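Below is the structure I would like to discuss, written out as structure tokens.
Of the protein chains in this complex, one is absent; all others appear in place.
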Amino acid sequence: MWFFNSTPTHDERDDLLGRPSFNFRLQIILGFFTFFILSVVITIGAMLTISRIERKIETVSTWERFLYNIEQARRWEKNYFLYGTNLDDALESTANAQAILNENLHYLEQMSIPWPKEELMRDLALYQSSLKMLAPISLQEFNTADGRMAVEADLRRYGAQVVTEAAALAAKEHELIAKWLNIVQKVPVYFLIFLFFLMIYVARFLSLRFMQPLKQLVQHTQRIAKGDFTPVKPARKYRDEFTTVEVAINRMLRELESRQNSLIESHKLRAVGILTAGVAHELNNPLNNIMLSAHSLLEEYDELSKDEHTEMITDIIQETDRSRAIVHNLLDFTRENKSVMQPLDLSLLLNETAKLAFNQARVRGVAIQLDIEPELPAIRGDRQQLKQVFLNLVLNALDAVNKGGRIQLKARKQPNHRIIVEVEDNGCGIPPEVLPNIFDPFFTTKPVGKGTGLGLSVSHGIISNHGGRIEVASEQGRYSRFTVTLPWGATQTAATSDQRQPQEGAS
Amino acid sequence: MSIVAIISRHGRESAAIAGFTASRLGYRLVLMEDLVKSAAQRFQISEADLFRALKEPPVLQRLNTKPLRKHIALLEQTLCELMAGNQMVFCGYLGYPIFHEISHVLKVLVLAHPAAEAHPTTPPETTSSNGRGQVRKGRWFQRVYNARLDDPNLYDLTLNLDHMSTEEAADVIVNTLGQQRFRPMTYSMNCMGNLELACQVKSTIVDQVPDVEVKAHDGTVYIYAKAFKRGNRRKALQIKESVMHMEGVNYVEVIGEKELFEGM
């Protein structure tokens, strides 16, 4: 058996397993994790924004309280100027404003939008001091005093400034709050839209990741069903759950291949068994020649001339060589050989095949005619396996013809880089109803015990592996013709991949 | 000139046919008893031992089958030696593979319906012992030759005593033997010589290698035994040595297992 094929070749496994692992579980987990992180980011963002808005609102209310107090002070101030009352109240309100500012100074510095702290403080202080300047002066004297005008102008100016600044600040903060609220409102909508597209993308990505290897597996099984046992090669960058399936398929392929090989091997032995009759005759002839020559020498040594001695001894040597060649030819066919694709001279191969079957045909009284086009281009293939295919076809033909029958073995070049080999016999033919099944395993028309029914299916497998086709045409009672088409040259490598379409049935 | 081998489970009837045939042809008659007798004389062993070998087939389960095998080999050797003179009618159930290889042996199977045994004139106890004997012979044949005694494919002629008398059966045999195809020739005589040598070798070495098969061809002896398959080089050499010196042996080939093209 050709165990070399079934011994675990670790390369293909390593090819598959050597890739970095990136399995689907991880991919799914990663996808969901991304969603989760995104949601967390959004939630935290929203929370932060809301707490900031809350604080902003506080700031705004501080400013508003400040503004209120200032405005209150201004009103008291106005009353003072109109009625000479409420100066204390104005001072109190200013102090309140000052207190609010002082209390929240740190907080405001941090939280508020940039504000003209010094100016505001200065203006407030100036305002306050202006107010304080009024206190010692009685209203009456104040009304008349010249200084009153100046103080009043200062008060008005500083007061107005503080009010304007505070109001601007409050308004600005309000504006900011509105802006942030707007953001807080809009972000979830954008997030939803983003999420929608992200989900579509992730779904597409994952399903593609699932579908692609599944599709590949389907392709592999179809290819295997056609008898192509080349191992599955890594098609994706990463290792995933399908890798285990692929490794299992490769293991199965090795198993199938070794089965196929042992099938081929056992078939070969069967063919050899059939050939023994021919070989016995073929080998006994030179042996007889040796025996006769040796005995003649022994009996008539003294009567014979020296030249005759030489002649007989030369005969013995030549016939020994001939015996060796016969044994070699058979051995060559039987030897368990590594399957090697090598350039082959098809006409030589067909001649050797015919030689193997020739004596068997002679025993059966059947003529084998060779019609091989000269200078056939070399093809790439496994010599033993191809020999077996053609031998099998010839032996089948031999079974189909009667005494005096004829088997033709033809080979010719075709356009489009193909060589056609035909094995035609003028025997009993193949009934049309069995013609389509003829390449199926275990299909046989021979009586139980005579044929295993594996010959043609094995042949079909071998030819498929060579990127070729095998077809049959037959007319019952007249002829059967098996046509093997093999690629050669440049098309051969391309053809090995287009071997998926075996053409069975009548052509 | 030829040989008739009548093989049957039915000892009495076939012996009768063999007797008629032999007297009609003027051939020597050899029954199983005669074979045992000459073997006993030739090899100086007791007839009882030889009869035992014909009754109990050597099966693997049973211990000490060596003497049985040896005795069968000796009987076959004796049969070959008796056949060498041709003009013989043999009747029994031994030696089927020997007859099979020789073209000038007319191989006859004699069948009889059980009714023939249960003839009113035969006492019942004889019938039953005969019945047992028939089964035993069939089993013996199966065990020793791994074939069905009653398989018509093994024979040239099958005679059914339900449809003819023993005399008529003998007539048929004599007529059939008149055909040219059963004439001996150099080739078949050589085959016989080869078989005789093979039997001789086998009976010599069967003590040492019980499960052995021997073929011979013009002085070249092929010894097939699983025992030689591995490790037993010395034993194989020993066997080779002992066979080498036998008369008529030119060359000995000891082969681990009988398989065509093994090791090629």
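Labels for the chains are A and B, by order of writing; each one numbers its residues from 1.
Note that a residue touches a chain if its C-beta (ideal position, glycine included) is under 8 Å from a C-beta of that chain, and two chains touch if they have at least 3 such contacts.
The rule is short, and it goes like this: contacts and distances are computed from a predicted model.
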Omitted chain, identified by the protein name its UniProt record gives, among "NodB homology domain-containing protein", "LrgB family protein", "Mannose/fructose/sorbose-specific PTS system IIC component" or "Response regulator": "Response regulator"
Residue among B:Val135, B:Met185 or B:Met244 touching the omitted chain: B:Met185
Sole residue of A:Leu181, A:Met291 or A:Ile420 that reaches the chain not shown, by the stated touch rule: A:Met291
Residues belonging to chain A that touch the chain removed from view: 277, 280-285, 287-293, 295-296, 299-300, 312, 315, 319, 359, 362-363, 365
Interface residues of chain B (partner: the chain not displayed): 100-103, 179-183, 185-188, 190-191
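Everything below uses one rule, namely that only the chains that are shown with their structure count from here on.
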Distance between the centres, which are taken as Cα means, of chain B and chain A, whole angstrom: 70
